[in-house]
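Of the protein chains in this complex, one is absent; all others appear in place.
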Amino acid sequence: MAITPSSTTVHPGELVQLVSPSNKIYFVRAIPGGDLQTHRGVVRFDDLIGLPWGSQIFSHLGSTFFLLQPGLADIIKETRRNTQIMYPKDIGFILMTLNIGPGVRVIEAGTGSGAMTTALAWAVGTTGKVISYEARPEMQNLARKNLDRLDLASNVEFKLRDIAEGFDEQNVDSLFLDLPNPYDYMAHVQRALKPGGFFGCILPTFNQVEKLLLTLYQYQFGFTDVCEILLRYYKPVHNRLRPTDRMVAHTGYLIFSRSILSNEKITFPQEDSEANHEFNQPD
Amino acid sequence: MAITPSSTTVHPGELVQLVSPSNKIYFVRAIPGGDLQTHRGVVRFDDLIGLPWGSQIFSHLGSTFFLLQPGLADIIKETRRNTQIMYPKDIGFILMTLNIGPGVRVIEAGTGSGAMTTALAWAVGTTGKVISYEARPEMQNLARKNLDRLDLASNVEFKLRDIAEGFDEQNVDSLFLDLPNPYDYMAHVQRALKPGGFFGCILPTFNQVEKLLLTLYQYQFGFTDVCEILLRYYKPVHNRLRPTDRMVAHTGYLIFSRSILSNEKITFPQEDSEANHEFNQPD
Amino acid sequence: MAITPSSTTVHPGELVQLVSPSNKIYFVRAIPGGDLQTHRGVVRFDDLIGLPWGSQIFSHLGSTFFLLQPGLADIIKETRRNTQIMYPKDIGFILMTLNIGPGVRVIEAGTGSGAMTTALAWAVGTTGKVISYEARPEMQNLARKNLDRLDLASNVEFKLRDIAEGFDEQNVDSLFLDLPNPYDYMAHVQRALKPGGFFGCILPTFNQVEKLLLTLYQYQFGFTDVCEILLRYYKPVHNRLRPTDRMVAHTGYLIFSRSILSNEKITFPQEDSEANHEFNQPD
Partner (left out) sequence: MAITPSSTTVHPGELVQLVSPSNKIYFVRAIPGGDLQTHRGVVRFDDLIGLPWGSQIFSHLGSTFFLLQPGLADIIKETRRNTQIMYPKDIGFILMTLNIGPGVRVIEAGTGSGAMTTALAWAVGTTGKVISYEARPEMQNLARKNLDRLDLASNVEFKLRDIAEGFDEQNVDSLFLDLPNPYDYMAHVQRALKPGGFFGCILPTFNQVEKLLLTLYQYQFGFTDVCEILLRYYKPVHNRLRPTDRMVAHTGYLIFSRSILSNEKITFPQEDSEANHEFNQPD
């Protein structure tokens, strides 16, 4: 079952995003007989069921709420409230670059609150599989609850394990680490990834990137990219169009690399060539 | 069939990415008996078949080529060589924000050379559907060829049509326009999208964004976001870590909005609040 | 007299920047017998006079304050607290681009709280002159007070005037407008600037830039640049080096142009060429 089935009206039990007049967002399951209590009044779920998405409804105090089907980005932002999690701007690019789509088998560590797990589970679909490692039972429980709520848990195999003990899997297509010390696990990563597989990770500081680059080099990973993504919002007012005053300046550096097979020292093509990232001219 | 099956070795007929010593990238199908002619020598496909991904192979002149399974981002960059197409940095964020995943039904116009179509087709999988409109037969042919090559054409319904005549579909989950004048088609968009559906588009100039915002307002679209994504690469050298000297400064402004149902004038929550995009604090 | 004379110790009457343990900044004149009252205790100025810059001193409650000679950027940031003023990142680039240095004669409008006036007055020195127009008496008074405090008022001629009535001067070297509607005054600007003179302005929205560009074109200004400056700070911690989490995303677009003499329609060199702003290769 998808996060957001292709329904046009609210069915019993579906996930609903309610937006208050002050833009406060609530995620609820439209269970018959249930309700949402807010300081702007009570919204009864029986009033929602059967309504088209995009409708406006009223609380018992007369406040207008918008009734939306949540998207993946909305859900991930909401997950974020629980702990320091990843941003959609980074997740979207990671999914693309690690080639995560229907049918793919991917390892993730650590699970955290499950925001990245949600995106992975949704993208690989029922024909793929996410194997998600986490050493802290309470975080795994939180993530499992988040995924259950979205009917995505069946796409995920949760493992309670410190990855210093290694991964159980071999030949996975992709592997993503969201841990402070990925450089300590590259031997494990190499054994779990299929040859040529996609490796990615996110790191907040330059110093961690420095250490990881050295380790990637030692383990003969190749085609390494380091980048960062800046997302700038504009005030959507047609006649006073301008960027917002403030923005998120940093979430993390993204590092991507490929596992390469060799018994001897490899010389990679000029990896630091800027030309790699310029695609305007045919070569 | 996926773009990149979970194979660990090269099977006959699989899509292969060969990387030359000067980082030139070739995409080929590993057809038995075939070969690739380069100025660094000939690579025979019979030499590739059966090798693990990530191996190094040699041309008949002794040049070393890396043998990689291509990822979606690689494929899209390669498509780009044919015409002005979209960048992975934008596509990843669009897929997230328009909620494109397995099972989703999405309209796209225009098809162009099929880079965005590729990403959409891959993300919706065999259980979803991309309906892609294009008015120029030669572009549709090019896109169809690109999608066929990736075994993704069966996820796409190509339509040769100027969308000024409207869309055939109703109640699609999401709709993406990559056209210079999206503001001319918002009535059609509203009829094709399901209530509350996800609308997105990319526009290069500020003046186009200005016009679109006004039109979105007139058609009572809500929850509108305007943003841009900057991707900055670093030279991946551990002891001389620094950004590349130059970068892509602009591809386009991204605009996202939701179709809202109403018979009367709507007052949306404070849409231009920056708080919408800050998720650090619980509200 | 300079803002910050080349003294090595605090002289009576000099401008002093005191920094509290919580990084709160106070600007005071070290008048003999005076003091600064803070919630961390009283700092007596007689204790400061004669101390070397960079010393630490104590309030009567024992809190440590740092004793610094203020720089122009510090002073401008402090001015900013009174009203919405310009940022050092923009001012520095504007001074460079408008060629503001010792001996230059420059018009500014409006004066506002005098932050830009301060920078201009300081840069032109006693051999130059700033002519600063402002229509609101209370703002002019505030600015005059700010400049007096810094001993810079003698470099400035304040004029209380709506510039819709024109400027008194002719043949000034440079002219800077910080007003919402610069496009309404370009005829006046052209008359006040010397031929080939430097024109600059700052505008928060795209729509204003659009109107100004059209007007500059109509008045045959040339060599026009539009740009924006992003300043990103890093946390200065050597072993956890990373950008700050948030940043200022927008202050304003900067527009620079040159007044050109002609009796007929001018064709300028390819102004929108990116090559103008790339200086790596000799041409």
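Per-chain residue numbering starts at 1, and chain names A, B and C are given in the order in which the chains are listed.
The rule is simple: contacts are C-beta pairs under 8 Å (C-beta built on N, C-alpha and C of every residue); 3 or more make two chains touch, one makes a residue touch a chain.
In this text, all values refer to a predicted model and were calculated from it rather than measured experimentally.
Participant: With respect to the chain omitted from the figure, which of C:36, C:104, C:143 or C:156 is a touching residue?
Facilitator: The one listed residue touching the chain not shown is C:104.
Participant: Which parts of chain C face the unshown chain closely enough to count as touching?
Facilitator: Contacting residues on chain C, toward the hidden partner: 2-6, 8, 19-24, 52-56, 64, 66-69, 71-73, 76-77, 80-81, 88-89, 91-99, 101-105, 119, 122-123, 125-127, 171, 173, 194-198, 206, 209-211, 213-214, 217, 222-239, 241, 244-248, 253, 255, 258-262, 266-279, 282-283.
Participant: What does the interface between chain A and the hidden chain look like in terms of residue numbers?
Facilitator: 206-207, 210, 280
Participant: Take the complete complex as the reference. Which residues in chain B touch the chain that isn't displayed?
Facilitator: Answer for chain B: residues 204-207, 232-233, 239-250 touch the chain left out.
Assume only the chains that are shown with their structure count from here on.
Participant: Keeping to the contact definition above, tell me which chains border both chain B and chain C.
Facilitator: Touching chain B as well as chain C, we find A.
Participant: Calculate how many whole Å lie between the centre of chain A and the centre of chain C, each centre taken as the average of the chain's C-alpha atoms.
Facilitator: Inter-chain centre distance comes to 43 Å.
Participant: Quick check: how many Å separate the C-alpha centres of chain A and chain B?
Facilitator: 18
Participant: So which stretches of chain B touch two or more other chains?
Facilitator: 206, 210, 245
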